[in-house]
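A single protein chain has been omitted from the complex, and every remaining protein chain is retained in its original position.
To keep things simple, chains are lettered A and B as they appear, and every chain counts its residues starting from 1.
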Amino acid sequence: MMKSDGGDIFLSVRNLTVEYVTKQETVQAVNSVSFDLHKGKTLGLVGETGAGKTTIAGAILGVLPVPPAVTRGGEILLDGEDLMRLDEATMCKVRGKRVTVIFQDPMTALNPVMTIGRQIAEVIELHDAVSRKEARVRAERMLEMVGIPAARYDEYPNQFSGGMRQRVVIAVALACNPELLLADEPTTALDVTIQAQVLDLIRELNSAKKTSMILITHDMGVVMEMCDDVAVIYAGEIIETGTLENIFEHPAHPYTIGLFGSIPKINGDSERLSPIAGLPPNPADLPKGCKFHPRCPQAAEACKSGEIPVREISAGHFCKCRGKAGEA
Amino acid sequence: MVRYILKRLLLMLPVILGVIIVVFTLLYISPGDAASIILGTSYTAESAARIRETLGLNQPYLVQLGKYIFNLFRFDFGDSWVSGVSVSSELITRLPRTLLIGSLSIVITAVFGILLGVTAAVNQNKWQDSLCMVLALLGTSLPGFFFALLLALVFAFTLQWLPPYGMGGPEYYILPVVANALGGVAMLARQTRSSMLEVIHSDFIVMAKAKGLRRRDIIYRHMLPNALIPVLTTIGMQFAGVLGGSIIIETVFALPGVGYYLVTGCNNRDYNVVMACTIIISVAFSLVMLLVDLLMAMVDPRIKIQFSEVKHGRGK
Partner (left out) sequence: MKKHSALFLVLCLTLGLCVSCGQATSAPSAAPSGEAPVVETDSAGTTLKVALTNPFSGTSAINISNPYRYATFSQVYETLIAYEDGKYVGILAKEWKKLDDYTWQVTLFDDIKDSQGNPFTSSDVAWSFDGQKTAGHVLRIYYEFGAVEVVDDTTFKLTLNTDSDGAFYLLGVQMLLCTQKASDDSPDQLATMPVGTGPYLCTKYVEGSSCTLTKRSDYWKKENLPKASLANVDTIEISYVPEAVQMLGTIVSGNVQVAGEVDMSISKDVDSAPNVLTKYISNGTYNGLAFNMKGRAVSDNKALREAISYAIDPQGLIDAVYTGHATIMDTYGMATASDYNPAWVSGISYDPEKAKEKLTEAGYPDGITITLVSNNVGEDAQLSELIQGYLGAAGINCVLDYVDPASGAARLAEGEWDITHSGGIGVLDMSLFWGNIYNKSETDMSMYFHNDPALYEIYDAYKLAGGKTAENLQKLYEYEYDNVTWLPLFNKHVFFALSGGYKDIYLNDCYMSLPYLGSVTR
């Protein structure tokens, strides 16, 4: 659906729909989401908590908790190959090698009773068929690369701070030179100075290896630092995509506009934040028509029902809205 | 680490001393006259008085206690006044048997308990989970002696695969060990299951999956080592249960061990036997708990750190 010119498309997600089904209710987490990612580029997936961003990442990797999670349809084309059609054994070869993850919470992402070095070496041994010794050497190199002395190979996660642990997670994610890196709010749990260091590190390593990355975040500042393209999610749907300039300078969707409006500006003269009115919808009971219409200042009767069309506002800039949308 | 072990061993001594004093006092104040039991139907006041004199039961409490503790330092547990045989020589032959059965029972308990618990947790809410938990329920509900007799009936008398009682080669130990292991399996299975469930939903397990590890490897390399740490403590405590259970098992299977010795000692008010058995069991249990603590320290790096010298300081 959404194409852009230039650069080959490395990852293509088409009409991905994921629900969480329990006896009490069905939660629609991701609703027919589609987007593309170009090789070597970074796509920022922006949205509020609970919008469905992590679910998209989980669906790509196939690590969603399966009894509640049900994937209802769609395709995930990695370099042409549909990940959703692969059997478990083949998918295991993809995970950790071609597609890797950086998790949000470094404090719990590591196995507390295994040395950090071993956790890195494990993934190397698994995918690259090397001896234990060789794996250790490479793991030590990874440690150095993320700024941890190799001598600390045999230490345990509880001997490291949050920032250091996140570096270990990054080392694990990049150990086998992945083609696609999914970074799920990698700096949310860290303080600001560390955040800068970690982001620098990621950017460095990515550019060295030409890794494609999906960066999930709710922090617009991070998006600006790191991303080439942006996709905005609301209530499990992509409501706007485009390049960084498109989104930041010409936001089209009322939600995106609202997002920027709610960021405090240091030289603005408003005394209060201007949040978006209302609350995000209950994913078990989504509104009909446009999911944002209950809170949209520009909502019209037509927005309350039916399938909302996607309109191309300019080259590579798409918006899912019936409204006047983005004059500027 | 060595210092820690020594300190713990030293701390065991006041515990044992406490046990000795408490049990001695309880026996001393409990009603019941050793002389009447010994004499039974041939009880007369004179012979009873004579026996009490010989056994030193007329001396004041502190004198008796003091004498007993003094003898302990010489490893003299006294003689059984029912048989006249020295208690320490009895214990030397009986203790290995009880410990052997106890250790084997613990191993079986651990193996089956963990297996059931892991199967239940990994297949949570499916039929395997229900089956394992029902089996665990049966294990807790069936009384030990009943199960022991059932085993004897089925395997010894009906099928005639194993001897019903007695001592001898390894085949004599199979039924007693299995019977003794039953109760522990249930508790351990539940403990393992809940421990595993806590771990199953952890972030690092998702991470392990994201690395591309196969399910089996995730279970054994990542889930189990984390889940088993609290289970280790439970296994240690089971040891006490196993030692206690040995009383029933030894009676049913006619294995002369410490448990049976303790029971007959209690019935006969044979103070020396009761004291000695209680002390031995306390010592054994304390040692096992110490072992478990050390094992946990070795296995769980979060605890290990407290003992090793911190070479690198807190990393930042």
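FYI, a contact is a pair of C-beta atoms (placed from the backbone, for glycine too) under 8 Å apart; a residue touches a chain by one contact, two chains touch by 3 or more.
Model, not experiment: these values are computed from the prediction.
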item	value
Touched by the hidden chain, restricted to displayed chains	B
Selected residue (touches chain absent from view) among B:I20, B:I106, B:V122 or B:A152	B:A152
Touch criterion as defined above, residue of B:I51, B:M196, B:A210 or B:L262 at the omitted chain	B:I51
Hidden partner chain, residues of subunit B it touches	31-34, 36-39, 41-51, 54, 80, 82-85, 90, 93-94, 125-127, 129-131, 133-134, 137-138, 149, 152-153, 156-158, 160, 164-167, 251-256, 260, 269
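Quick note on the criterion: only the chains that are shown with their structure count from here on.
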item	value
Subunit A and subunit B, separation of their C-alpha mean positions in angstrom	53
Contact set on subunit B toward subunit A in their complex	125, 201-204, 206-214, 221-222, 225-226, 229, 299-302, 305, 312, 314-316
Subunit B contact footprint on subunit A (complex, rising order)	61, 63, 65, 67, 89, 92-97, 100-101, 103, 105, 108-115, 122-123, 126-127, 151-152, 155-156, 158-161, 163-164, 169, 172
